[in-house]
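Note that one protein chain of the assembly has been removed; the remaining protein chains are unaltered in position.
Coming up: subunit A.
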């Protein structure tokens, strides 16, 4: 067991219990934070877009070409990732992410 820290769109930080083998999107959704995850993690919607804290970026597997293609459909920052493409493992204990804004 471990945790992830998620800052919501109002700036509030939440500490969520994480489960090995779950995607970060699923953890955030399961705890009831407002992440859409429209496609259920199929890398087809980019509604699970998050900003990953600088110090964690290098600890993640780099995005696949498929993830980069989906990231093209939202406004990104250099630390943008799709949370459904991050599988939680104990090495990610304490991971810090912020929910990206959604369109109007």
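What we mean here is this: a contact is a pair of C-beta atoms (placed from the backbone, for glycine too) under 8 Å apart; a residue touches a chain by one contact, two chains touch by 3 or more; residues count from 1.
As a convention for this text, contacts and distances are computed from a predicted model.
Chemist: Just go with whichever of "Cytochrome ubiquinol oxidase subunit I", "Ferredoxin--NADP reductase", "Branched-chain amino acid ABC transporter permease" or "succinate dehydrogenase" UniProt uses as the name of the absent chain.
Modeler: For the chain missing from the view, the UniProt record says "Ferredoxin--NADP reductase".
Chemist: One chain is left out of this view; which of A:21, A:62 or A:103 touches it in the full complex?
Modeler: Going through A:21, A:62 or A:103 one by one, A:103 is the residue touching the chain not shown.
Chemist: For the chain that got dropped from the picture, name the residues of subunit A it touches.
Modeler: Considering the whole complex, subunit A reaches the absent chain at 38-39, 42, 44-45, 47, 68-69, 71-78, 100-104.
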